[in-house]
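With one protein chain removed, the remaining protein chains of the complex are shown where they sit.
Which chain is which? They are A and B, in the order written, and residues in each are numbered from 1.
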Amino acid sequence: MSRLEEQLAEIAATDDPIIRDQLIVLAVKRQERRQRLRNSARRTLVFVLFVIGLGLLYMGYKAMGQSTGDRWPIVGGELPVKTNDLIMPPLGDILTSFGRPLRAGGQTLASLIWSSALFTLREAATGFVAGVVIGLAIAVLLLRSRLLERGLLPWVIASQTIPLVAIAPIVVIWANKNLGFLPWEWQKWQSVSLIATYLTFFPVAVSGLRGLKSPEPEALELMDSYASTWGQTLFRLRFPASLPYLFPALKLAATASVVGAIVGEISAGVRGGLGRLILDFAGKYTTGPERLYASVIGAAVLGLFVVGVIGQAERFVLGRRGQEAV
Amino acid sequence: MTGLRHRLSASLPPVAFGLAGLALWESLLRITDPRGFVLPPPSEIVAALVDNWSQIWTGTRHTGYVILTGLAAGVILGVLAALLVTRFRSANETITPVATAVNAIPIIALAPVFNAWFGLISPHSNQAVVTVLVFFPVFINVTKGLTQVQPSQIELMRSYAARERQITREVRIPNAMPFFFNSLKIVSSLSVIAAIVAEYFGGRQDALGPMIIQSAGLTRYDDAWAAVFAGAMIGIVLYALAALAERLAMPWHASVREAAR
Partner (left out) sequence: MTECAVRAEGITKVFNQGRPNEVHALSEVDLAIEPGEFVSLIGPSGCGKSTLLRVIASLTEPTEGQITVYGKPAEQARLDRDYGMAFQHSGLFDWRSVARNIELPLELMGWSRDKRQQRAREMLELVKLGQFGDHHPAELSGGMRQRVAIARALSFNPSLLLMDEPFGALDEMTREHMQTELLRIWSETGTTVVFVTHSIPESVYLSSRVVVMSPRPGRISTEIPVDLGGRDADTRESPGFFAKITEVREALRAVEGAE
């Protein structure tokens, strides 16, 4: 029993019904917190089991195909994916390839993937931050003006149907040509970030606007009754209230920024990142298929990592409020 | 009558902003960057669209085919998986978080692996990318809709001694409809991006993706943008179809009412 609970128990001996209610609330909250911890532990376990299951499925399918000559057992007919070692390299090869040097005495594949992932992470994170800033700015702008909201929001939504990742090469050339006026020397990888930004700003703007509009009318009236300025209401009420709406969008945006960075690298011809690595290994597939698999696994881990970081931030920020992530 | 007038006045600001934006884009480029447009003015994109119409139409058809088939497969699989998973409470609680985690993976990176599996020039690998990418948002959203039901509604059905299948039909599925259509809208643009990017790695060479890359490589930016425009149109048409289906399927839903107001 904590000190507070002892105090409460004392007070509960007096007949204050509100304090007695409060004791119950605290007990329920404690129970919920324990349940949440258990759930998150179980979730991690299930995910690990899922990954192992995926590996077993891969090996099982391959073993089946090799014993039947790439035909379905019993019903017959060809398997959709052939099971020779070139198309489906042995799982063991994929895993050990991480530790093998690319050239005799050179760096290992794992360390190459690691440095490429860091490079891609820098592109993605730069684009993500810029996208969040722009997205929030748009959300505030649309909040400020009803006319802008009605006129601009449909275009913000329409902007996402333009497959800008698809025109990464053009974006890179355009950026190199036109962004020279910026106070720093424009780097090629920053053009890739630009694509990540384009994918990032949208969920932030849309969810941000919804979040900024989420406070109850009573809360807004309360701020009005304090003669609070628009800016004070924005920073003290609307912005904190928007966070539960914003975090899911940030998670989406984080994934999108990694996708944007990988795809941007591929089509923009920027060297050094995971996307380019995947493209290279896809080109040299016949001489080492396991390296492509390994680099794709690296990309998957990077995606999980960035979303995990945002998820932790969400749990920290909302958990402190005693709220749960929505 | 008033409804029509209202709808007209509601669409006025976006149309006005769109026209103003186009005019600004066009005039800015005419003034500042008279030749060698990387971002050509809209008039030149339209001209390129007209000039290369047969080529672009072919590309749109091929890419559209990949998108539609991949999308249909992903949506059907996603809905079926969600229905299956919600039959089992424990499965639902464990599988949904895993699906959410998998959704964090840049699935487009799988494109070269699928190429190895299904063949470099076969559209199957591109369809597979679209299907996998579409599957997760649909599955996650529909599962949410099927499970996040008001407990009182379930209790009401139980008080009528309704069977589980009746509860699914009367309560869960109607509740999941807005989630389903929402996911359709999300994947309508995702699938376009997925298909075009997947086409970079392989598939038919006369589809939109290769067309964009090749035109950009030859610095024929207006052609590249025309192909991009065609891709965007596919996305917009899909989005509009999803919105239309939503309105037809559930005219009672609040967001539809709001939009129709």
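Rule of thumb we're sticking to: contacts are C-beta pairs under 8 Å (C-beta built on N, C-alpha and C of every residue); 3 or more make two chains touch, one makes a residue touch a chain.
What you are looking at is a predicted structure, and each value in this text was computed from that prediction instead of being measured.
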Name every shown chain in contact with the chain that has been left out of the document. A
Sites on chain A contacted by the missing partner chain, in the whole complex: 4, 7, 16-18, 21-22, 24-26, 29, 216, 218-219, 221-228, 232, 236-237, 240-241, 243, 320-323
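Assume only the chains that are shown with their structure count from here on.
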Can you give the whole-Å distance between the Cα centres of chain A and chain B? 19
The chain A residues in contact with chain B across the complex are 39, 42-43, 46-47, 50, 80-82, 86-88, 147, 150-155, 158, 160-167, 169-170, 173-174, 177-178, 251, 254-255, 258-259, 262-263, 266-267, 274-275, 278-279, 281-282, 285, 289, 292-293, 296, 299-300, 302-304, 306-308
Could you pull out which chain B residues touch chain A in their complex? 10, 13-14, 16-18, 21, 38-39, 93-95, 97-98, 101, 103-106, 108-110, 112-113, 115-118, 124, 188-189, 192-193, 196-197, 200-201, 208-209, 212-213, 216-217, 221, 224-225, 228, 231-232, 235-236, 239
